[in-house]
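Worksheet: the structure to be examined is printed underneath.
As you look at this complex, bear in mind that one protein chain is not there, while each of the others sits in place.
So that you can tell them apart, the chains are marked A and B in the order they are listed, and the count of residues begins at 1 in each.
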Amino acid sequence: MHLLLEQLINGLTIGSFYALIALGYSMVYGVLKLINFAHGDFFTLGSYLGYTVLVFGTALLTAHFGLWGGMMAATVVAAISVSIVGIVVERLAYRPVYPAGRLPAVVSALGASIFLQNAIMVIWGPRYQAYPSQLIPNMHFQFGDIFITLLQIIILVFSFLLMSVLYYVIQRTTFGAAIRAAAHDRHTAALMGIDFNKVILFIFTLGPALGAVTGVMVGMYYRQISFTMGWNYGLKAFTATILGGIGNIPGAMFGGLILGVLEMLGASYISAAWKDVFVFLILILVLIFRPTGLFGEKVAEKV
Amino acid sequence: MKSLKYLVVVGALVFLFAPSLSAADAQPVVIGLQGPITGAWAYEGQMAKQSCEIAAELINKKGGILGGRKIELRVVDDAGEPKTGALAAQKLVGQKDVVASVSTYGSSVCEPASNIYEKFKKVNIGYGVTAVRLTERDFKYFFRTCGRDDSQGKFFATAVPKKFKAKRIAIMHDNTAFGKGLAEDTKRALEAMVKSKAVSIVYYDAITPGEKDYKVSLTNLRESKPDVWYFTGYYAEAALLVSQARDIGITCPFVGGNAAINDEFVKIAGLKLAKGCYMTNEPLPGDLPYKQAKEFLAAYKAKYGDIPSSPWPIYAADALNIIAYAVDKTKSTNSDVLAAYLRDKVNRVPGITGPIGFTAQGDREGVPFYLYVVDGKGKIVIAK
Partner (left out) sequence: MPVNTNSTGSARTLSVPRWIMPMLAGAILLIYPFLVSDYYIDIAFYFGIYALLGLSLNIVLGEVGLFDLGHAGFYAIGAYVTAILNTRYGIPIFVLLPVSGLAAALFAYIVCSPIIHLKGDYLCIVTIGVGEIVRIALINNPFDLTGGPNGVFGIDFPRIGELLVIDSSLEYYFLIWAVVGLSIIGLISLQNSRIGRAWNCIREDGIAASASGIDVRYYKLLAFVLGAGLAGIAGNIYASKLMCVSPESFSFWESCLMFCIVLIGGMGSIPGVLIGAAFISLFPEIFRPFAMYRMLVFGSVMILMMMFRPGGFWPRKRGGVSYRSLMEDSGD
């Protein structure tokens, strides 16, 4: 029993990473119907920027603001810089392609992903980079037989906080309503006076920022980052998005958490080597019986 | 737009018809190097390139071979992929002035590449390719300067349980060709001891490389209560495993395979956790007692500031050295002459990694293994 509980916490930690990345996918998809393949690389970029801030700002930051100050600074700098990159990528690579439809945009997104990933490699080199372990709290608690690290608790709390804020913004504010309206029907929304450009600006600021924050958290949690890791996380997060029902914000959150837990169950009760097969099989089964995902609404076919 | 379309078609054709690289003047002796200059193993490939350049420079400084001819290195990138590896090999065999090739780092890349070298009769010497099967194909032109996975597995079985007085052994691999191969060979080497009930293998499973979270696998490992834990994958995962294992309370000694521990491992895991981690390994560059090694490493350090952080690039340098040696002694660049000479006549020729000789299959004769440990300063030293 204690084993299951411990694995569950591990699963939720990974799941919250997936959920935060999935939000970026889901928002972009909801409004633009675009699978933003570059999103995984925003996450990687955030991770590397956080690394640079921690490593090169060490003396300054940690001396003045302590361990927590250093972590916060890394997170904030990464989030702000990556959201700027996000807007630039949207302007340069996506906006000129929108008029041509969604498929060219997918290729453009793949191109942007290749570009970003290799730019990261050129800037930081092909080797793995290590987050400095002395700058990260590494306490762990033992409750009976259960081991939990302090960092795990921080990550879980922080992720749930972020998700709740986003949930509130999207579901309860006027601006959130505008985004949902734009996602539902862009043309009608425009007629209702919703500034579509503002909506796009918003999702391409917030999505990459969330990805970058996740990147920094992943860096601190595992301490090791590589320029290709965005691909893996991106694929999983995209899976989570679909599992929850694409374009559906709460769906993406739950999709991510469920995916993390499923992965954990597959790894501990079936086999670690087969766990991704298990995850994809569940996904396929869910889609066979609920073709629009767990939380997706049934969309009437437009004729 | 229409004209643009044709322009591109013509452009593609021009490339296809581009003349193949013409043979350079016959003066230098050209030796090829096929390695992962880009891609996931770029780090290893680039160090191999540097090592071979240094080795060639050293030979040239001493007046070259064959009475004054210089060695020229021709590098071809295989990106660490089988398909690109086959293309790279094809590129090298197509260049008539390339005498022989140092090729390559990864076993699954070496497989198709060595088929091509074999077909076009060109001596190729692997430097990081440890899969056993490579030399079981009875190829005439394939050799390797590095050891094989099963020699390491055997070493583990004879040395490790005794050292730690371990009865319960956990083996974890990473499902790569290398990691799984080593894990299987280790399991095989332990079989006799398992039968006689001297030890038992309590855990045997794979993790997926490239992921970040291994806590689930590690929790299972913890529950199997091993006395010692052998991980046969690469350093990137090893570092994660060690730090996560300590988080969830695994305290048994960690022993890594020869790709698991290097300076990067210490950096990622942090000194506190890395300290006391063991690895089975060929002697590291800095521990090589030979004169050739000291000379080579001094030259390498002078140029790049530090000695190579992994053992493999040195094997690449030795592969280049032994090719140059064979060409010099036989006064021939004929592949058949060279292959026969390497197989039958090369015996205990002093090299950077010790005396070089090849078995009838093309394996390196006698590659020693040691148990290494990370000491309190983060240095990787031979365990007492």
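Structure notes:
Just so it is clear, a contact is a pair of C-beta atoms (placed from the backbone, for glycine too) under 8 Å apart; a residue touches a chain by one contact, two chains touch by 3 or more.
All figures in this text were calculated on a predicted structure; none of them were measured in a lab.
Although one chain is omitted from the display, it touches the following shown chains in the full assembly: A, B. Within the full complex, the residue among A:G69, A:G111, A:G176 or A:P250 touching the omitted chain is A:G111.
From the options B:K61, B:K83, B:R188 or B:K272, the residue with contact to the unseen chain in the full assembly is B:K83.
In the full complex, subunit A makes contact with the omitted chain through residues 29, 33, 35, 92-93, 96-97, 99-108, 110-119, 121-122, 231, 235, 238-239, 242, 246, 273-274, 276-277, 280-281, 283-284, 287-288, 291-293, 301, 303. Mapped onto subunit B, the footprint of the missing chain covers residues 1-2, 5, 8-9, 12-13, 15-20, 37-38, 77, 81-83, 86-87, 90-91, 93-94, 107-108, 111-112, 115, 119, 131, 133, 137, 175-177, 179-181, 206.
Convention: only the chains that are shown with their structure count from here on.
One inter-chain figure worth recording: subunit A and subunit B are separated by 36 Å, centre to centre, where each centre is the mean of the chain's CA atoms.
Across the complex, subunit A is touched by residues 38, 40, 42-43, 175, 205-208, 210-217, 219-220, 223, 236, 239-240, 243-244, 247-249, 264, 267-270, 272-273 of subunit B. Contact residues on subunit A toward subunit B in their complex (touch as defined above): 3, 6-7, 10-11, 13-14, 126-128, 130, 133-134, 138, 140, 142, 147, 149, 218, 221-224, 226, 228-229, 232, 263-264, 267-268, 271-273, 275-276.
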